[in-house]
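Questions regarding the structure given below will be posed in turn.
Every protein chain of the complex appears in place save one, which is left out.
Chain nomenclature is as follows: A and B, assigned in order of appearance, with residue numbering initiated at 1 for each chain independently.
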Amino acid sequence: MASFPATGVCYYPEHWPQSQWASDAKAMVDAGISWVRIAEFSWAVIEPSPEEFNWQWLDDAVETLGQAGLKLVMCTPTATPPKWLVDQMPDMIAIDADGNPRKFGSRRHYSFAHQGYRKESQRITKLIADRYGNNPYVQAWQTDNEYGCHDTAVSYCASALNGFRRWLGQRYGHIDALNQAWGNVFWSMNYRHFDDIDLPNLTVTEANPAHALDFMRYSSDEIKSFNLEQVEIIRAASPERPISHNYMGMFNQFDHRIVAQDLDIAAWDSYPLGMLQNMQAAARKDAKLEHDCLRTGDPDFQAFHHDLYRGMGRLWVMEQQPGPVNWARHNVIPAPGAVRMWSWEAVAHGAEVVSYFRWRQSPFAQEQMHAGLKLRDDSDAPGLAEIKQFNREIKNLDIPQNTQAPVALIHDYTADWMTMLDGQTEDFHYLRLLLDIYGAARENGATVDVIGPDDNLDGYQLILLPALMHVSDDLAERLEQSSAIILAGPRTGAKTEDFQLPENLAPGPLSSLIGATITRVDAMPRHLPVKMKWNGEDCEVSVWREEARLLSATSDNSENPLMTTSNKARYLLGWADQTTLKSVLKSALEDAGLTPHDLPPYLRVRQRGKMAIFTNYGPLQVDIPESYKGEVLIGDRKIDPAGVAVMTLTD
Amino acid sequence: MASFPATGVCYYPEHWPQSQWASDAKAMVDAGISWVRIAEFSWAVIEPSPEEFNWQWLDDAVETLGQAGLKLVMCTPTATPPKWLVDQMPDMIAIDADGNPRKFGSRRHYSFAHQGYRKESQRITKLIADRYGNNPYVQAWQTDNEYGCHDTAVSYCASALNGFRRWLGQRYGHIDALNQAWGNVFWSMNYRHFDDIDLPNLTVTEANPAHALDFMRYSSDEIKSFNLEQVEIIRAASPERPISHNYMGMFNQFDHRIVAQDLDIAAWDSYPLGMLQNMQAAARKDAKLEHDCLRTGDPDFQAFHHDLYRGMGRLWVMEQQPGPVNWARHNVIPAPGAVRMWSWEAVAHGAEVVSYFRWRQSPFAQEQMHAGLKLRDDSDAPGLAEIKQFNREIKNLDIPQNTQAPVALIHDYTADWMTMLDGQTEDFHYLRLLLDIYGAARENGATVDVIGPDDNLDGYQLILLPALMHVSDDLAERLEQSSAIILAGPRTGAKTEDFQLPENLAPGPLSSLIGATITRVDAMPRHLPVKMKWNGEDCEVSVWREEARLLSATSDNSENPLMTTSNKARYLLGWADQTTLKSVLKSALEDAGLTPHDLPPYLRVRQRGKMAIFTNYGPLQVDIPESYKGEVLIGDRKIDPAGVAVMTLTD
Partner (left out) sequence: MASFPATGVCYYPEHWPQSQWASDAKAMVDAGISWVRIAEFSWAVIEPSPEEFNWQWLDDAVETLGQAGLKLVMCTPTATPPKWLVDQMPDMIAIDADGNPRKFGSRRHYSFAHQGYRKESQRITKLIADRYGNNPYVQAWQTDNEYGCHDTAVSYCASALNGFRRWLGQRYGHIDALNQAWGNVFWSMNYRHFDDIDLPNLTVTEANPAHALDFMRYSSDEIKSFNLEQVEIIRAASPERPISHNYMGMFNQFDHRIVAQDLDIAAWDSYPLGMLQNMQAAARKDAKLEHDCLRTGDPDFQAFHHDLYRGMGRLWVMEQQPGPVNWARHNVIPAPGAVRMWSWEAVAHGAEVVSYFRWRQSPFAQEQMHAGLKLRDDSDAPGLAEIKQFNREIKNLDIPQNTQAPVALIHDYTADWMTMLDGQTEDFHYLRLLLDIYGAARENGATVDVIGPDDNLDGYQLILLPALMHVSDDLAERLEQSSAIILAGPRTGAKTEDFQLPENLAPGPLSSLIGATITRVDAMPRHLPVKMKWNGEDCEVSVWREEARLLSATSDNSENPLMTTSNKARYLLGWADQTTLKSVLKSALEDAGLTPHDLPPYLRVRQRGKMAIFTNYGPLQVDIPESYKGEVLIGDRKIDPAGVAVMTLTD
C-alpha cells in the first residue's frame, strides 16, 4: 500500500478535554485516516500572555496523535494573533477600502505590510518550528491559514501606503516611467515623486486601473514575502518536511503562483456546496444548475481547482466539506454519496491527501453550525461512513501516478484582475468564462492541466487561453513554436503589461499567430444574447462579442462568425452558450488528434494514467458512454446521482 | 358605558396656533375620542435654551384639552433632545456600526449608554412629572417614544464600550468564564481582562455570535434602566396614573419583556400597510399576499402584535394608521373600511385604547405626507368617518373582558437574536416563521395568547414553541409537567443560554419530552423547496428541514417525516407550506380538545369572552363559516373586503 493517496482530518485538541484525545485519535485511525492537521488557530493558547508560554498541551497532543499512528501537519498560528499583540501595536490591524479599521474579534486581523507584525510572525514561527521541526510525528507544515480570506489580501493602512510607494520606486525607477506606464496624463494624474502617490481607494470615481493593478501586484508581493519568511524558518528547523499553504476556491485576490513557488504542497480548501452558492451570487450562474446541483456542487468547480493548484505543487485538499457548512448564503445537506464522490474526484485529479474539515463539530463560536465527522455528542455524522468507504476503496486499489494531460488551459491572476478592473460589462466574470471552456472540454471527456502563462508548454496537444488579457512576447513566441492546436479568445492579448491597449490592437503579440485583430468589443448584459455563426449554424452568444479584421485568418463565410482560424490557431470572438462551446471544443480536440467522448449531462471523468474516474454531479442516473472500453473496478457503468465509477481503460 | 375600550388621538398643540386648540379639542370629543397623547417631541419648545423654560403653552394646552373633556397621555420628550444639549455633550450621540456619528437633525440622536444624557433624561422627566403629575387631566404617561426606532437600540460609542465591559464583568465575574462561555479558544479570541473586549462591530469577518448576543443583551439592559429611571420619577410624582411606552411592529432589537416589567401599559404603534411593505422586504413574503392585501395589510401581523404586547401589560394601540403613511417603500391608501377594521381588531385582541396618529396632517418637516384625521386645510380626512363609526359601535355594545386563550405561542427575543446571528440560510426569518404558525392556528379559528418563555403555562391546552432557540431547564420542566399538547420545532432547543450547541444535541433539555434528537439541519434557499411527508402525503418544505434520531418518538413510516410524536409532544422537522401548517394546527387543536373552524382565505376571527369579532383582510366577500353559531351584533354573515362582523357565540 502506497502512502498516497490518503485521507486526513483537521483537529483542534484545544477544543476538547485532554482525556478525549486518545479516543479521538484511535477513532480517526479506525476510520482509515492517516493525517491530522493541528494548531493553526492556537496562538493565544500557546502564548496566552506576551512571552508566557503554554506548550504542554501541544506537546501532549502531538504525542497522543502520533502515538496512535497519525502523521501531523503542523501549522503556524499567524492567522489569529492574540488580542494582547493587537493591543501592543494597534496599527497592525488592516484598514478597509472605506478607511475603517478591521478590528479584532474574528480572524485574519492583520496587515501583511506591517513590519512589526512581520517580526512577530517570524518569532512565533521560529518557536514552533524549533520545537516541532524534528518531531517524528510532524510530517508536514502549513503556513498561516487561507491567505486573503475575508478580503484580507489588501489593506489600505499606512504600512501598505509606505510599502506601495517603495515598491513602485523599485518597479519604475523614475516617476516619469510610472506616469508614462499608467498614462497619468489622461486626467492630470501625473505625480512628481513616488511619495505623492496614494492608495487607490476612496477616489472620486474609479482610480486609474493601472494604479489599482499595481496595488494588487504589490499586495501580492507582500503575501509572498510574508509567506517566504515563515518558509525559510521552517525549512531551516524542519528539513525534508514538505511545506504547504491552504488556498481557497474562487479566490483571486493575490497571485497564488508566486506564493506557491516557495512551497512544496499546493493545498486548497474544497467546499462544493458553499462555492456553488457563492458562484451563483458572484457570476449569476443559471438557475437550472443551482436546482440540479444544489447538493453536489458545480460539476467543474472542484475539478478546475484541483487542476489549478496541482499546477503549482503537490496537490492536497486540506479541508474537504464533510456535510453542511455554515458560511454560505444557504447551507444545505450534501446528497448521499457526495462526500465520497468529492473525495474520489480529488484523487482523480492527483490529490495526495484529502483532509476533512473537521473531526468533531465545535459547540461554540463562529462555525458551530459547520459539520464535522462527529456530531457534538460524539456520535458519527453521516459523512463519516462515506469517508470510511472511500478509505477502504483507495486502500484496495493500485492508483497510478498522475501524468501530464494532453490539454492545457492557461490561467492567469493578472488576467483576472484586468477583467475586474476593466470589465466593460458587469456580467463579465473571468472564472466563469474559464469554467465554461474548461467544462466544455470536460463534457468531451478531456483531461486538462491548468497552467500559468510562464509554464512549460511542451507535450500539450491543445492549448486553451481564453481572456488571457496580457500575453507576453515570450509566451507569444512559445505558442508560435508549439505544435499544439491553439484556441484563444475572447479577450486574449487585449492589454499590455502596463494595462494599456496594445499598439497593434488585440490580440497584441498574438496577432500574427491568430491572423486577425480585434476592432470592436460588444459588452452586453447576459440577459440579452445575440446570434453568431458556428459551423454555419446560429449559436447564442452573451456578455461578450468581438469584431475582427481578418489578416491571415479565415472564418466561415458569415457576417458574424464565432471563430477565426489561421493554421493551428483558432480565436473565439464571443462567449458562446455551453452547447456551442462543447461543439467548439470537440472540434479542437479532434484537430489536436485527441478523441472526444460524448458525456451525458453532469457526468464528468478524469484519467490518472490508464485509470478513469467518473463522477455524476447530476440528479439522474447516467450511463458511462460506450466509447469508454475497459474494466470497471468500482461501481458500475450505470452511475447514480452523486455516484462514482472507476475503470481501467483499454486503448 | 365602560371607560374601555375607547379611542384616542396624537395631538401636537405646538404645531398649531393656540387659537385653534379649543376647536380641535371640541372636534375630537365630537368624534367620540376620549384620549389625547401630547408632548413627546416638545423638549425644545419647553426648554428652548438651557434652563430657560416655556411651560405656558403646555399648561394652556393641557387645560384646553382637559376642559373639553379629554384625558391626556403626557409624554417625556426624551426622544428628541434639543440641539443645545447635543452641543453641550457631543459624545451623547450614538455611533453606528461603521463608526460614524448619528448626527442631530432628525430624532433619537442619543446613546442609551451615555451617563450625561441619562442625567438630562431624568432632569426633564422630573420637571414634567412634577408639573403635571397630579394634573387631573393627565391620566396616563408615555416614556420617550418608540425605543430603538431607526436602529437606535444599539450604539457603538465609547459609553457603550465602557458599559459593555462593566456589564460583562458583572455577568461573568472572571474573564475565564467569559472565554469559556463564548468559546473564544476557537480563533484565539481569548481575552485576559474585561477591558480587552471591543464592541462586536467592524471585525474582519463576523464576530463571535456569543459576543454579539451579549452586546444585544447589554444594549437591552441599558434601555430597561433608561426607562426605569423615568418610570421611578413619574411614579413618585404621579401616583396611580398608568405608565406606558409605545413599542413598534416587527421590531426585535431589544428585549421588550424586560422593559415592560416596569410599565403598566404595553402600547404599540400599528401601521398595517407600512409593515406589509417592510415584511415583504425583510422576509420575502409571497407576491400574492402583497397583491391581495396591499390596502388591508397582512391578516395576522396586527393580531400577532396585539397578542404579543398584551402578554406584557395592558394593551393600547398608541398610534394607529388612519390613512396613507409616508415612511414605507410605497405608501398606499387603505381600503375603504380598513381603518375601522383595524380598530375593531385591536379591540378584539384586548386593546383598551386605540389612538390614532395624528389629529391633523402637519404641513412641514419629515412626516408631512403622513395622513391625519384632518387634512392640512382642516377638512375631514376620509379616515375620520370610519373612526366616528367605530366610536358609535363600541359605545353601543357591551364588550366582554378579554380572557385567557386556550392556545399559547411562546415568543422570545433571544430566540430571534440567535436566528439572526446564526441563520444558516439568509431566508430564515424568525418573525415570519412565527407568523406562519400563528396564522395557521388562526386559519383554524383559534384564539391565541403570545407569551414569553418565563410566563405561566397554566390553563393552556395547546402550547406552540417554534424556533425557541434556547429552552431553559425551568421551561423544559414546566412543559413536561403541563397537560397541554406541545408543538415544538423546527429549531427549538438548538442552543444553550451561552449560544453553544447543547451537549445532547437539539432540542437540548426538551429531548426527553420530544423523544428525539436533531442530527442534521438543511438550510435551504426559499425558492428550492423539498418534499416531506405529512399524514402520509407529500408536503412542501422550504428554508428549513431537520433530520432526527428517534428516541421515544414515532413518526409516520416515511423517510422524510414532517413531524415526530411522543405522547403529548409533537416536533416539526421542517418549515412547511401554509396549507400543510393549517392541517398540522388543525390536528394539534383537535388533540388538545379544541374545535377548529375552517375559515376562508383572509378571514380571521378572535374571541373576547363569548364575543367573536371577524375581520376580512382579503379582496373578496366571504362568509362566516356555518360552524359559528350565535347572534350577529354588527355586520352580516357575509363580510365585505375590509369588513367586520361581531357575533355573540352560543356554544
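The rule we apply is simple: a contact is a pair of C-beta atoms (placed from the backbone, for glycine too) under 8 Å apart; a residue touches a chain by one contact, two chains touch by 3 or more.
Quick caveat: nothing in here was measured; it's all calculated off a predicted structure.
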Residue among B:87, B:176 or B:623 that touches the chain left out of view: B:87
Residue of A:61, A:178 or A:210 touching the missing chain in the full complex: A:210
Contacting the left-out chain in the complete assembly, out of A:505, A:634 or A:649: A:505
Selected residue (touches chain absent from view) among A:228, A:289, A:385 or A:523: A:523
Chain A residues that touch the omitted chain in the full complex: 98-99, 182-192, 196, 198, 200-211, 422, 424-427, 498-505, 517, 519-525, 528, 547, 549
Those residues of chain B which, in the complete complex, touch the missing chain: 14-15, 41-45, 48-49, 77, 80-84, 87, 94, 98, 100-109, 149-150, 152, 290-291, 294, 323-324, 326, 329-333, 361-369, 371, 375-377, 379, 381-382
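We adopt the following convention: only the chains that are shown with their structure count from here on.
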For chain A paired with chain B, centre-to-centre distance based on mean C-alpha positions, whole Å: 47
